[in-house]
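Apart from one protein chain that is not included, each protein chain of the complex appears where it belongs.
Here is chain A:
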Amino acid sequence: MTWVLENLPRIGELTLAHLALSLPAVVIAFVLSIPLAWGANRVRVLREPVLTGTGLLYAVPSLPLFILLPALIGTSVRDPLNVVIALSIFGLALMVRSAAEALDAVTADVRTSATAIGFSGVGRFFTVELPLAGPALLAGVRVVCVSSISLVSVSAVLGVSSLGSLFTDGFARNIIGSIVAGIVMTVVLALICDLLLVLAGRMLMPWQQTSRRRRPLPTRAREVAA
């Protein structure tokens, strides 16, 4: 505990570094997944190959990828960019299928009616289909976010600073406080980010709560009400 108190500034620093590596990856994975998912849904024969193909990216072991990327894109081994790109790939692997399914689940009735009242194709996508796919997209983003935050730690092995560094340093120098702090902070960070996503979802998609509340009351509640 004393170790933690003495090293608070460093823990804070590493937490920020951790976020700087993981959050861009989440955003990139999300942004890239939408057009990919849209395309996959659009060209039906390509749907399964694209979804399975991107899904398989997740099977690539993370450590070798962190090491392989510099050779492929010409960055140095300790460049944080490697980590962001690798995490984006993993995020994409998780996100594309979620996004494709989310967009596919928008009901035909709503699509037809949006077309019938005069939405253009692009307008319909951004103002009708994308928002309605929102709840399912959010579920996907939450998984990607938590997964990215936990995966970042691996990059500490390569010497890229993150909360994982607390873990590697702690091991190397046999400081239990450092190891525990690394683990606890990663979990806390993942939980906070997840909570923020849920809150953002509530704010951006207010129609959801209301439709949930509208569901018929359970039988007992109805009897009481009567």
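Observations
Just so it is clear, a residue touches a chain if its C-beta (ideal position, glycine included) is under 8 Å from a C-beta of that chain, and two chains touch if they have at least 3 such contacts; residues count from 1.
Just so we're on the same page, contacts and distances are computed from a predicted model.
UniProt lists the omitted chain of the complex under the protein name "ABC-type quaternary amine transporter" (options: "ABC-type quaternary amine transporter", "Oxidoreductase", "Circularly permuted type 2 ATP-grasp protein" or "Transmembrane protein").
Considering the full assembly, A:S120 is the residue among A:T2, A:S76 or A:S120 that touches the omitted chain. Of A:L87, A:L132 or A:V146, it is A:L132 that touches the chain left out of the display.
Within the entire complex, the positions of chain A that touch the omitted partner chain are 109-110, 112-120, 123, 128, 131-132, 134, 205-207, 210-211, 213-214.
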